[in-house]
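What follows is a short report on a single structure.
Coming up: subunit A.
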Amino acid sequence: MMTASNSWMVSWWEGFGLSSDVPQWVFALLALLFTYCFVVVPAGAALSFLDRKFSADLQARVGPNQAGPAGLFQPIADLLKLLQKGSLTKRPQKASENIWLSVHSMALYSTLAVMPLGSAALLVDTEMSAFLPFWSALVLALGTMLLGLGQNSVPGWFGGIRIAAQTLAGSFPALIALICVGVHAGSFRWSALAGAQGFSPWSWALFSNPFLTIAFLVFIMSGMIVMASAPFDGGLALTDIHGGVASHLYGRRLGYYRFGRFYVFFLWSVITVVLFLGGWALPGRLVSLLREGEAVRVLSFLELSWLMAKTFLLMLFMIWVARVNPRSRVDQITDFAWKVLSPFSLFALVGTSLWVGWGIGWGAPW
Partner candidate 1 sequence: MDKNQIVLKLNSICSGTVLEAGEFGRSGVVSVWIESKTVLQIAECLKNDLEFQLDWLENLSVVELEEVVVVTYFLRSTTTPETLVLRISALPGSKSEKIVFPSVSSIWPMAIPFENEAEQLFGVTFIGKESCELNNKFLLPDLSHGFPLRKSFDFSSTGSAPIQNGGHS
Partner candidate 2 sequence: MVRESVFRGIGIYIRNVFLGVWSIAGSCFTAVPYLFRLGELRKEVTEGYPDPVSSKTADDLPPRSRGLLFNDIDRCSGCRDCEKICPAQCIKIDCEPGSEASKVWVSVFDIDFSKCVFCGLCTEVCLPSSLVHTRQYEGAAYSLKDLVASFGRGQLTPEQRAKWAAMRKLSEDGEGVSL
């Protein structure tokens, strides 16, 4: 499945002068480790700082400025503070919790292989690769629900049930919106999806036809519902059910849980950027120049950083909506998902297929 020729790992590997007859799974494992350690974790740290600074700016506050120059080491400070927290009640660690934690994280981070991080960085590029990342969103929701129900306390029970209802309601419109993009791009391969969009915004799938704009909005909102991010975080609400699902977590486990939620938030934003906002497409001339000069590493680095820039902007947009608006009730969230998002996503699907079917010209210039 993995095309060794353009795998960027091979070029890195030869860069160090090592032989390239190593079995494929070693490259895959290294790629996964590399992506996790040098893309996902730094993005987590950077975004946790940006989120706090950005919310502070929104709310006439100063934000973190004590840890390091202008508060840059705040993520590290947060991590250290979290790790040294202990539990007041010496609750015995249930063995089942450790098993659950490991299984949950394996399932959650398995979609790293499918992460679309650049034209050369595609480890898995199958016909269904656009649908695979949904797996981690649903696993997170399942894990959160089990976490809540396993707490055998009333807040936990409420939190778990709310997360389940919310994820069900949110994933239907998200999948329909995804199909719209597939209809527009012709296939669900990452390379095809990204290839259908150029560097300039007019060539993005977002503006290629009005129905895809609706699909974009539906995809973002249903993503916030599936992830239970701020305006829709009834399940984890601090006020009425005491943090609901995660109220009994502390220290390392709480940090793990929070990073799991960040990972899905990050993954959802990367997918949205690749699907709708032109992914890693760089100007054609620059790409061809680098390709001739055999500078695959520089090309993949530039593509990755352009993708990350757009992803962070999109995440800040979501955080902006989260910080300003009040939280909705779970029945209002599920009503909103079933009665507003789903019809609009179906309407967008019909529209896009008619638009592409009748071949109305001014779509994406190939």
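Inclusion criterion for the candidates: all candidates are chains of the complex that A comes from, given by their letters.
Assorted remarks:
One rule holds in what follows: a contact is a pair of C-beta atoms (placed from the backbone, for glycine too) under 8 Å apart; a residue touches a chain by one contact, two chains touch by 3 or more; residues count from 1.
Nothing here was measured: the structure is a model prediction, and the numbers come from that model.
Touching subunit A in this complex, out of the candidates 1 or 2, is candidate 2.
Across the complex, subunit A meets candidate 2 through its residues 54, 56-62, 65-66, 320-321, 323-325, 340.
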